[in-house]
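All protein chains but one are shown at their positions in the complex.
For chain A:
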Amino acid sequence: MPAENMPAENMSAEPASTRHTPAQDTPAQPTPAQPTPAQPTLTQRPPAQPMAAQSTPADRASTRIHNIGYRHYDGPRLGRAYARRSLFAQSLRGAYGLGRSAKSKVLPMLLFVVMCVPALIIVAVAVATKAHSLPLDYTRYAILLQAVIGLYVAAQAPQAVSRDLRFKSIPLYFSRPIERVDYVVAKFAAMTSALFILTAAPLIVLYVGSLLAKLDFGEQTKGFAQGLVSVALLSLLFAGIGLVVSAVTPRRGFGIAAVIAVLTISYGAVSTVQAIAHVRDGASAVPWLGLFSPITLIDGVQTAFLGATSSFPGADGPSTGQGVVYLLVVLALIVGSYGLLMRRYRKVGL
């Protein structure tokens, strides 16, 4: 609306920063709320003219510039690292429903509690009975409660990425000074941290409890450290798989089902075949079958390198040689899921 050439007749009283009374404007004129004090300058327009078409020279002559109060931003610009950090923090909080509605806190918090309660019970029993060791290895805990971890990944990984895709807020993210790699790294790191919190908290409970029960400090610390390394690896692997699967679909429901299918169904399939192979065929095939589901991969790695007892049928964990294969597969999966996510976000639409 504002013309660039100012009509001379209106320059007389006030400079461009004033506006005139809205009542005498053309109807299409916006009347912005403006912080600067309005100093009405009455126009000398003839009353017969105001509804004329805007392109006529006469009307042009009466147009004027309005200051609607736009300001420059001259505060500090926080840059890419800050944006990345914020995205990470928001995603991590979102993974536990913090900063979101009470309804969306229920599920992650419930799963967190379910994850920790068995550890508390174990510790209580160990303290009460004055046992000489915990009835459960640190490394075994996550394997036993894998259904809870699987449900958590299935519920929260789609929440982390599908909503951005569905509500098309991805283009808004990328209009900030972050690159594709920042988005992927922030989401991946947030999901991994959320999973690490979920899986490491019960281990901390177990460790503190074992120290309270005056169990052997060196032995417990070693087991605790091994457990932490194992769950860190598990968090990276599960976060990668969960994010890749759920980044494919903007529908949350399908994302959840797909993540569960990959995590739990593959475990069901592998353990069924392992049990049958163990009974029929002896032990030789059992360790190799474990390569085909995420949780048995972690089980294999920690059996080979972290002093864990395998939960495979007959405790036939992989040997050290096979353990190297397991570790390579796990690392390849983590790097591969990072690569797939990077590929996925090369185009921000669907």
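The rule is short, and it goes like this: a contact is a pair of C-beta atoms (placed from the backbone, for glycine too) under 8 Å apart; a residue touches a chain by one contact, two chains touch by 3 or more; residues count from 1.
Here, contacts and distances are computed from a predicted model.
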From "ABC transporter permease", "ATP-binding cassette domain-containing protein", "Response regulator transcription factor" or "Chromosomal replication initiator protein DnaA", the hidden chain's UniProt protein name: "ABC transporter permease"
Identified contact with the non-displayed chain, of A:61, A:98, A:273 or A:324: A:273
Of A:87, A:123 or A:154, the one touching the omitted chain in the full complex: A:154
Residue of A:232, A:285, A:327 or A:342 touching the missing chain in the full complex: A:285
Absent-chain contact - pick from A:257, A:291, A:325 or A:342: A:257
Missing-partner contacts on chain A, residue numbers: 100-101, 103-104, 107, 147, 151, 154-155, 163, 166-167, 248-249, 251-254, 256-258, 260-261, 264-265, 268-269, 272-273, 275-277, 280-281, 285
